[in-house]
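Of the protein chains in this complex, one is absent; all others appear in place.
After this line comes chain A, so read on.
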Amino acid sequence: MLQNIIDFCNYWWFRYLMVTELYMVEKWERVTIHVIFAVLFCLFWYFNYSVLLSFTGNILGITPISTIIDQQGSKIA
């Protein structure tokens, strides 16, 4: 069972490496690229969270849930 899961993950990891051409690069390059991917992902995530989310909220007139919680919290306090 566990072996099956490991095999499945290994196989699709291999397929992922292949379509991104990371299959044929050296290990440190693979790590570098993955770090870059991770950094990019985090930057996008933060951008979406901080800018895009409040922007769309403003346009559509939706109050973000975090603001409501903050307001509730301040009322209780």
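FYI, a residue touches a chain if its C-beta (ideal position, glycine included) is under 8 Å from a C-beta of that chain, and two chains touch if they have at least 3 such contacts; residues count from 1.
The criterion applied here is as follows: contacts and distances are computed from a predicted model.
**Student:** For the complex's missing chain, which UniProt name, "DNA repair protein RAD51 homolog 3", "Translation initiation factor eIF2B subunit beta", "Ubiquitin-related modifier 1" or "serine C-palmitoyltransferase"?
**Tutor:** Options "DNA repair protein RAD51 homolog 3", "Translation initiation factor eIF2B subunit beta", "Ubiquitin-related modifier 1" or "serine C-palmitoyltransferase" narrow down to "serine C-palmitoyltransferase" for the missing chain.
**Student:** Would you indicate which residue among A:19, A:59 or A:76 is in contact with the undisplayed chain?
**Tutor:** A:19
**Student:** In the complete complex, the non-displayed chain touches which residues of chain A?
**Tutor:** Listed in rising order, the touching residues are 11, 15, 17-26, 29, 32-33.
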